Structures are given as structure tokens and as C-alpha cells.
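Encoded as C-alpha cells, here's the structure I'll be asking about.
With one protein chain removed, the remaining protein chains of the complex are shown where they sit.
Labels for the chains are A and B, by order of writing; each one numbers its residues from 1.
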Amino acid sequence: MKKTMFLALILSAVFFCAATVLAAELPNKIVIGNPEALSGSQAKAGEQAVGGIKATIKWVNTVHGGVKVGGKKIPLDYKFYDCESKREAVTSLLERLITVDKVNFIMAPYSSSLTLAGAPVAEKYGILYMDHGGASDKIFTQGFRYIVQTIGPGTRYHTGTLDMLKKKDPAAKRLALAYKDDEFARSVMEGTEAHAKKLGYEIVFKRTYPPTVNDLTPLLSDMKASRPDIVLGGGHLADGQLLTQQMADLGIQTKALSILAAVTLPAFQNALKGKADGVMGPSHWEYGVTFSKEKALKAKQTWVGPSQDEFVKLFKEAIGMDLRPEYHAAEAAAAVLSLVLAVEKANSLDSDKVRAAMGDLKFTSFYGGWAIDKTGMQVGHDMIDAQWQNGKLVIVWPEAAATSALQYPKPAFK
Amino acid sequence: MILEQLAGNLFQGVVLGTVYGMATMGLSLIFGVLKVVNVGHGAFIMVGAFTSFAVFEYLGLSPVFAIPVAFGIGMALGMIFYYSSIRRLLKGPELASLLATFSFGVILEEGVKFLFTSDFRGFNWDLGKIDMGFTVLPYAKVAACLGSVIIAVLLYLWFNKTRAGMAMRSVVEDGVGARVCGVNVDWEYALSFSLGIGLTVASGVLLTMFVSVGINPYMGGEYTLKAFVVAVLGGLASPYGAFFGGLVFGLLENGSYTLFAQIPGLEPFAMTRFFSFLILLLILLLRPTGLLKAK
Partner (left out) sequence: MKGASRYLPSIPVLLAYAALFVFGLLNPGRWQLVAQLAFYCALGQAFNLFMGMTGYVDFGYVAFLGIGTYGMAISISELADKGLGLGVIVIGLILSVVFAVLLSLAVGAVALRLRGAYFAIATIGVNEGFRYLIEGARIWNGSEGIIFSRQLREMVGREAAMSLSTFWADVMVFGVAVIATVLTIVYMRGKIGYALAALRMDEDAAKVMGINVTRFKIIAFITSAALAGLLGATAWALKLTYVFPADVFGIHYTVEAIIIVLLGGAGTLLGPIVGGLIYGVSKYYLAVYLPGFQLLVFAPVIIVVIVLFPEGTVGMIKRKLIGTALEKYIL
């Protein structure tokens, strides 16, 4: 009798402790911290990311009803600082988010360099570090445990484009590569070159140009002389506009032209107007992609998040401007969604458990597929290829997501 | 083949060079008169580019009309910055004025970002183009080149034929003497500073006529560095020297590309940058008064 009483006492004590521990583990909100780049060289992408994250959090808290952990629905909260696109600021602001603001998870700042800068601190505190804008493959060969990528690896940006062109016109073999000379664009160039060789393309021109460039004429004259059928290149925003403009200036007419990053932003067409027609670009996401809940459910995929139009509306509300979200925003949004799903799956806020749950997480959202490999590198997201046709950006590849047929060969510059 | 390309590049280099020259005259004028290096130079060019963009996009006018607007904005900015701070720093250490002009640049960059966001903008000013066989030249570039030459000539006439211009030149040559002769040196300083800024902002418009895309708040840094090289080629203190420095720089930059492209394993474009800075060092060592003037 006494023994059972004692046992009951202990058991109830254990239950009580467990309950309090669980309650203590569950705060009244889950905070995502983000030392984002809001001024300096990466400000453009950083602004988009902040808008995307705010929009998604709003969706999670209102439509989704919060994140379900331990039987409770807990709302998300967001805390961001501006690291000025500077590496020194990333480490100290990141630590502040962890130790002072006690955030639960971190969104890395945009770009490979800034993402890498914060990685040692995130590893030290063992906090999940969501990479939404660091595309370098090399981040994932370093043995970091807490970095999880949502943006796809650089080497794959232009491989889909080549597959598409190969299918469309196997006779067009002369390929010219003109990429920006930075870590990201170079990794794209490497991946493209390897894939092109596999497909039997003849690389007639391969050059890079410095990141800050205001006149590409010498390089383009050189390229013109190599008479390419297809030109692939670019790197970021300003140089992509410049490349197109000056190819038009020099009258370099090719069957296809595909440029990284710049092309799929509305600013590209605003700046170049008619000259943009026929120019293509790979992208992680574009307004108009046809991922939807119905399609995903039909294909027996897990769907989460707002629909595309809901997201656009939430984004505009979040930043208070009539600005269209770009892929930088969508990437950040998908990273938040992956976090929500993984937390619910792990039923915990512990970074190690959530990271483990992410390992075999697979889902589809308005951004497309999401899955990572062992190292945390994104492998589930396929890139799309978009093309400007008569002033409108349409999706031409992959065929399943296409909203329009590819215009080929590319019309002459207007 | 290579010769044809070289000819094309050199030709393009001349056209680009006049615009570079124009974009550096303001820097040289300010250094020549006040001995202040405008480290925020590129940001003023950026303001000009946005002026051009705004005039074209919101008013629907040709960028040519943006030149006087930009010049006016530049003069006003110059006056504000001169009387608010530069004036008090002239006697101080070099460091102070370097840092002040750098800060102006940051204020302009962040201010423009606040107004226009950090989006990359551009406009499409298409006048057609002329195919010359070895290269193709759009008329917009011709306009940029002509505009630069005209402004350079106007500046020359102003300096040499008008009373105000000659007064300013007298300050450059002998500040104390000018004061004795009744020249208001402080006012001449203010005027030349704002004239220099005015020219720089106006050159931003010409640059957008040359390349009308990629306009964003942080576009200026590259132009600051190039302007330094160009200014040194021209002797740093002389606006006309700067103009010819621009021509030489355009030729060097475009011409050396063809040469570096022949060497395997190099990235010719980055090497042209290396080459231009190498030339900068050589000139500073061997002929610090610039290419034109004898020592």
C-alpha cells in the first residue's frame, strides 16, 4: 500500500515535471531571426526576402492558425536587423538574435558570402540556419550541420535551358558563355559547361566579366566574332540588363539568349522594353507558375502555404508598396514554410530535432518542390525557364509548368 | 580578324573615352581649385543617371533635356555641401575632406534608395544605329559623345573668354594674388565646387545616353575609381587634361582587351582593369603632372 502510494507520488511528480518541462519548452510564440541585408550591395534582394518572410508569417498565423507543436497552435514572430551587406555585422547581429532576442530559428542573410559569414556562429549555438539566398554548392561540402538550403545550387541554373534548347533545335550547336566573374556565376558556368559537353554542344566562346562593369563592348565584339547560335550568361541584376542592351547595340543576333537573375525581374522589361522580347532566363520561381494545391494533391504531394495570388497580396501588404514579389521573396517564403512543416513534424522546437525532420521532408508550395539531401543542399526544387514574349513574361520550361510555348528562334532586337 | 576587332574596340574606346573624360572633369576642377579629392564622385554621377531616368520616364522627354536639369541639381547640391561643411574643412587635414565627400556620397546613395528603392532601372532611348563594318554604333552613343565634346568646349570658352571664368582660373594659379586683385576667393571656391558637382551630375546623364540600363543607387563606386585613373592620366588638377585622359583611358581599356584575350588562361576583362591601374601607378611615378603637360 505504502509502496503504491509512493509509486503514485513519484509518477505524478514525473508527470507534473514532464508537463512543466513541456510547457516551458513551448513559448507563446516561435521567433524567426534574420540579420538581413537591407542596405549596401545586396539591399534589393534583402528587401524582397523580408517582404516574403513577413507575408508567409502572416499566412501561417492567420490561415494556417499557427504552428502546431505539442498539441498547441503557436504563432510565428519575426525579428530582423540590417547587416548592411557586411560580414562583420552578420556575426554580432546573429548572436544578438540568439542570445538577447532568444529566437528559435535563423534565416541567413542573402548571398553566399554573408551566409557563410554567419555559419560558424550558428553552428556554435546549434541553431537551425535557413539559407534562402546562398546558392554556392561549396557551402554544403564544408560539413556544417545546421545550414539548410532553399535556393537551388548554382551548378544547375542553366542545365534545364540546355535540355530545352537541345530538344527544340538539335542543330544549333555553337554555344557562347559570358558570365560575371564571381563565385556564384562561375559555379553556374561550370555546371553549364559540363552539361553542354554532355549534350554535345560546341563551346565557341567562354569569358567572364568583372562584377562591376559598365561597358561590355570589347567582350561582346569578341563574342560576335565567334558566331554563336546560343548565348548563356549573366550573373546578377545590373550586368544582365547591360548584356542585353549592348548585344542589341552591337546587333548580335542569336537563336537563343538566356541570362541569369536579371531577366525574370519586372525591372528588366521596364528598362529594356522591346529589346527584352525573346530573352530567356532561368528562375527559381516566377509569377505565373502553375503549382497549385489541387495539382499537388492529385499527384499525392504534401501541399502547404498560400496560393500564388494570396502570396502576392500578402507580400504587397507586408511591404506597404505596390511591388511584385520576385524569386528572392518566394525563396524566403518557402524557407519559412519548410520550417513550419518540419517543426510540426518533429513536434519540437529543438533545432537538432527540426533539422532531423527536415532530412526527409518533401513538400510542394507555390514556390514548387522542396527537399534536401544529407548535407542540407536543396535537391527537390526544379528551376523553370521564363521568356519575355510581347512584353509579358511567360514560363516555357519545364513543359509541365509551361504557360506558353517557347518562341524560337529569338526574334531580332527591336 | 584580330586587327578588325582591335580597330572596332579602339573606335568604341574613343567614343566611351569622351564620356569618361566628361565624367572626370568635375573631379579635376574641384581638385584643381580646392585641392579636395571628391571621394563621393560616383554618387553624383548616379544622381545624374536618376535625373535622366526621371526626365525620360516621368516627363517623357529625351535625356538631352535632362542635362540642364542635372546641371542645376548638381550646382545646388554643390552649394549646399560647400557651405555646410567643405568650406570649414579646407584648412583642416586632408583626411577630413576625404571623409566628408565620402559621406556626401553615402547620403546621396541612401537618399536615392529611399526615394527610388534599390531596384535596377533603365529606359529605352532608341535612335537607331549605324553599321560601320568593323563595329556597330548606336546613334545614342554618338549623341553622348557629341554632348561631352560640346560641354567640354563650353567649359573651355567659359574659362578663357568670360570674366567669371578668368577669375576662377586666377584662384587656381595664385590664390593670394587673386585675393589682392579683388577676387572673392571664398565665392570662387563655392562656385568651382558647385560647378564641378554640376558637371559631374550632368555627366551622369551622358552616361545614361551611352548605356541606359543598370541605373541603381549603388552604381557610382565603379565610376569613382575610373575617374581617379582618368584624372591622374590628365594630371589630376586640370579639367581639360581630364578630358584627354578620358580618351586615353577609353583606348587603353578597350584596346588592351584584344591583347589580353590572346593569352590563354587569363580573364581578359579583369586584366584590362589591372592594366589600367598599373598605368595609373606608372604615370604617378614617372609623370605626376599627367600625360599632356611637361614637367
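Going forward, contacts are C-beta pairs under 8 Å (C-beta built on N, C-alpha and C of every residue); 3 or more make two chains touch, one makes a residue touch a chain.
Note that this is a predicted model, so its numbers are computed, not measured.
The residue from A:56, A:113 or A:241 that touches the chain not shown here is A:113. From the options B:10, B:23, B:37 or B:145, the residue with contact to the chain not on display is B:37.
The hidden chain makes contact, of the residues B:96, B:149, B:185 or B:259, with B:96.
Of the listed positions B:107, B:142 or B:259, the one in contact with the omitted chain in the full complex is B:107. Remark: the residues of subunit A touching the chain excluded from display are 36, 38-40, 43, 47, 80-84, 86-89, 91-96, 98-100, 113, 116-117, 119-121, 123-124, 136, 138-139, 141-144, 181-183, 186-187, 208, 210-211. One chain is missing from the display, and on subunit B it is touched by residues 31, 35, 37, 84-85, 88-89, 92-96, 98-100, 102-104, 106-107, 109-111, 114, 221, 225, 228-229, 231-232, 236, 260, 265-271, 273-274, 277-278, 280-281, 284-285, 288.
In this section, only the chains that are shown with their structure count from here on.
Centre to centre, using the average C-alpha position, subunit A and subunit B are separated by 38 Å. On the side of subunit A, the complex with subunit B involves touching residues 39-41, 43-44, 47, 181, 207-210, 212-215, 217-219, 221-222, 225, 237-239, 241-242, 244-246, 249-251, 262, 265, 267, 270-275, 321, 323, 414.
Taken together, the subunit B residues at the contact with subunit A in this complex read 1, 5, 8-9, 12, 16, 110, 113, 117-124, 126, 129, 131, 135-136, 138, 141, 207, 210-216, 218-219, 221-223, 253-254, 257-258, 261, 267-270, 272-273.
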